[in-house]
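Only one structure is covered here, and it is reproduced in the block below.
Removed: one protein chain of the complex. Kept in place: all other protein chains.
As written, the chain order gives the labels A, B and C, with residue 1 at the start of each chain.
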Amino acid sequence: MTDQTNDRSLEKYRRMLRIRHFEDKAEAIHAQGEIPGALHTYAGQEASGVGACMALGESDYMVGTHRSHGHPIAKGAKLRPLMAELLGKATGICKGKGGSMHLSDFSVGSLGETSIVGSGVPVATGAALGSKLKGDGRVALCFFGDGATGEGAFHEGLNLAAVWKLPAVFVCENNGYAVSTPARTHVPVKTLADRAKGYDMPAIIVDGQDVDAVEAAIAQAVERARTGGGPTFVETKTYRYADHAVNMGRILLDRGEEVGEWRKRDPITLYRARLLEQGVSAETLDAIEREAADEVEDALRFARESPLPEQAEAFDDVFTAAVPIPDYLADA
Amino acid sequence: MTDQTNDRSLEKYRRMLRIRHFEDKAEAIHAQGEIPGALHTYAGQEASGVGACMALGESDYMVGTHRSHGHPIAKGAKLRPLMAELLGKATGICKGKGGSMHLSDFSVGSLGETSIVGSGVPVATGAALGSKLKGDGRVALCFFGDGATGEGAFHEGLNLAAVWKLPAVFVCENNGYAVSTPARTHVPVKTLADRAKGYDMPAIIVDGQDVDAVEAAIAQAVERARTGGGPTFVETKTYRYADHAVNMGRILLDRGEEVGEWRKRDPITLYRARLLEQGVSAETLDAIEREAADEVEDALRFARESPLPEQAEAFDDVFTAAVPIPDYLADA
Amino acid sequence: MAKVTYLEAIRQAQMEEMQRDDRVFIMGEDIVCNVFGTTTGFVEAFGLERVRDTPISENGIVGAGAGAAMVGMRPIVDVTLSSFLYPAMDQIVSIVAKSRYIYGGQAKLPLVIRSCLFYGNANAAQHSDRPYSMFMNMPGLKIVAPATAYDMKGLMKAAIRDDNPVMMFEDGTCWSSKDEVPDDPDFIIPLGRGDIKREGTDVTVVAVAGGVPVALKAAKQLAKEGISLEVIDPRCLMPLDRELILRSVRKTGRAITVDPAHQTCSAGSEIAATIAEHAFDALRGPVLRVCTADTHIPFSPTIEKALFPTVDRIAAAARRLVGIEQPAAA
Partner (left out) sequence: MAKVTYLEAIRQAQMEEMQRDDRVFIMGEDIVCNVFGTTTGFVEAFGLERVRDTPISENGIVGAGAGAAMVGMRPIVDVTLSSFLYPAMDQIVSIVAKSRYIYGGQAKLPLVIRSCLFYGNANAAQHSDRPYSMFMNMPGLKIVAPATAYDMKGLMKAAIRDDNPVMMFEDGTCWSSKDEVPDDPDFIIPLGRGDIKREGTDVTVVAVAGGVPVALKAAKQLAKEGISLEVIDPRCLMPLDRELILRSVRKTGRAITVDPAHQTCSAGSEIAATIAEHAFDALRGPVLRVCTADTHIPFSPTIEKALFPTVDRIAAAARRLVGIEQPAAA
């Protein structure tokens, strides 16, 4: 392992751990009511997000979903503004207006984590169209779930990208479920990658628990996109450990043994083993994990110390200029 | 040729001629302003509609499009209410409220000719779902164009039908164009039938100018649907002779030689030749053609003699009970 | 009569109608798992064909509902949250609302489209819509937005029995409110009839959906100040019980509309315009609107709550109206 690959590998490990620790913390404080609203965790899927984003350049674009914590961290986002967002603070990445379903950090090329299922696909297609028109060589990657492939927006986004041979990569994070509905109930194809056939789009199926494999698959897709070969469909076979959203008061779906089976192939555990095998020292890996945990603690401290938004801020960002504040709130 | 097949064959010939004569007349009087609004003709595609509908039972369902004259006639609709509709008369099949884009005759199982592209697909899927729930063995067939396959509604309708293995048949009438846009510009797949692969749905490609071939293909699909085998995608390769709509003041797309080439394979001419070859006499065929022309004349006479709707009728059929008529129209 | 929640009223209404008429079936995303509790026990009672999990495909399932209705079924399509109606607008508008008309009455669409108004709970702009006003601009859709368990049960049952498309808007802020609800399987509240939730003499408050309990609280509070509010709940927005509203305004001479929708082009605006057009002679002051501010709904609870109608805003509006004592105009 050269130093450079080593760096890349450690970075993948670091980002996966950041996600895991960030979410463990978020789940815990959500249970105590410190985070309002719904919280959909990405735990179990880290290799999918990190492998994919590591295959992108910094200036490439990425669009995600309601399950929004993992993608921006995978793309390199700093944790402080993300945690502050979860707490609804003015310093949040979305100034407290987006919350858990929208942790999108535009500074790292994240163009939205959108919670309307399927709605990100046309947006990513449009970013790819923008790149094509500008000729700036950027690629747009879109994450979505198995469930999202039932939506018309998914179809239209893929179709446009295929017709126009846009520099786009469509990553279906197939975790086997849409809320409580198993893929076999909501999808007619044997494997999600078959969806690509309706667009004559090349497809790759990859083990979503293996961050290197994901990175390699996406790298191939990115290369095709960047060299004018058009879009690729990548299915990452993965799993979410938690119920659809956490702390819902009851479990929506009891998946029994299955969860334990998947946990045996935990992406972080697997990768740690691989890195150890490749000669990285346990100390190095432990240090990275401590750093990730510290970053999360720091982010939480920052978030807790941050101010809440003022009422008037509810009227910013509807447009580039603020909209009028009604009298009854003018001095609230 | 047995007498029975003979009857079927002659019926196919008759229905194709009805459509052709009906539309020739409609186009002529539209040019003179007797028919208001847009008029999209089906001329050239008759074998697709007739072949498909002849493979259905009378009680089976059918949903169509803005190009709405051919489908209901193919399904067996009487001409008088259709022509009256084109003239906006109270005796029209839609009481003058639908017009050229909506010549749907529910009495022959036609469940709508809907002019919002793609919008009929979920409806047909729903009719098939109804059949399945009722267990009445009916099949729902949906016509749509090559262009419609770009719409989200198309995707969602096919996906549901596939997931639920519904008794549905999806007939893509591929006439090569959506308004002025050639299929190669708006479709990423080599042939429209490839769309079916995204749903693991069996597909058949058929010569849309050969009414027997279309009937055979659809019969196979109907058989599968009726016996619980789920939906089939059928692509009929066909052509419309006229511009997207007629009498538009200018030609939207000049297709040059191509039109003449396709006219050489006119579905009615081809079928006449085949029937002659099979021993049907020219007199029989001529008589059928005269009858079709007479039916059209009769329908036009009926339409012309029919009353226009009263203003109050504009307020019927929003719901099962009339909605209130505003004062200013109460005695209009 | 038993005291049940608004959510339980939905469940009962559906259950009774599905027992009564086997053409009624329900489909939606995760309807089997039954996220909010409105289909508890349904799979056991009716099986997986009539209680149908769907792909994530709002346009598809609404359209499939329309098609099934056209061939004689009576579908209930649960679109979960009102925010998920937008992807289904194609079928709601072009098929559901228009089919009967376009085909000159040949089609009949006994279809119920359910969705929850899910706001005030820190789920941000994409999940917090209250879009009934948009649908009011489209003929062909009956629109119901009950505020109590009693009304919900009677109206939901009426909706399922109606031969026309009905959109049921279920206000999440009312979910846990309880009410005495009749057990009579034929208990029905006819669509289009409003209700006087509290009689009063000084100011008419026409409140919509979750605005009703807020208005009632305001009425209670103002009663202590000697201001008497009459709280009218139209319950159905289409058809709208204009007569009930106008009668009340003619009595009180003052009107406030309360609507959790964004103010511009809201049901609240429509009702205000109707009053200004048809009861002007009786008005002793402006028709005031207490709606949601015209901005998106933010995540942070600190700045979310005050955007919706509040007791304070209603009270302030009422005080202002009774303070403006002047002879009736014109």
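The definition used in the following text is that a residue touches a chain if its C-beta (ideal position, glycine included) is under 8 Å from a C-beta of that chain, and two chains touch if they have at least 3 such contacts.
Remember, it's a predicted structure, so these values are computed and weren't measured experimentally.
One chain is not displayed; in the complete assembly it touches the shown chains A, B, C.
Touch with the chain omitted from the figure is made, among A:36, A:70 or A:112, by A:112.
Of the candidate positions B:31, B:252 or B:287, contact with the hidden chain is made by B:252. Touch with the chain omitted from the figure is made, among B:10, B:29, B:205 or B:323, by B:323. Where chain A meets the omitted chain, the residues involved are 61, 63, 92-98, 102, 104-106, 111-112, 114, 116, 118-119, 121-134, 138, 140, 152-153, 156-157, 159-160, 163, 316-320, 323.
Residues of chain C in contact with the chain left out of this view: 59, 83, 86-87, 89-90, 92-94, 97-98, 101-102, 124-126, 129, 131, 133-134, 136-140, 238, 240, 261-262, 264-270, 272-278, 280-281, 283, 285-289, 294-296, 298, 329-330. Seen from chain B, the chain kept out of the figure touches residues 36-38, 85, 88-89, 92, 94, 96-102, 114-119, 147-148, 150-153, 178-181, 185-187, 252-253, 308-311, 313-315, 318, 323, 325-326, 328-329, 332.
Everything that follows uses one rule, which is that only the chains that are shown with their structure count from here on.
Most remote from chain A, judged by the distance between CA-atom centroids, is B. For the pair chain A and chain C, the distance between C-alpha centroids works out to 36 Å. Remark: chain B and chain C have CA centroids separated by 39 Å (rounded to whole angstrom). Chain geometry summary: the mean Cα position of chain A and that of chain B are 45 Å apart. In chain A, 150-153, 185-187 are the positions where the chain touches two or more neighbouring chains simultaneously.
Looking at chain C, residues 54-55, 57, 59-60, 87 sit in touch with two or more other chains.
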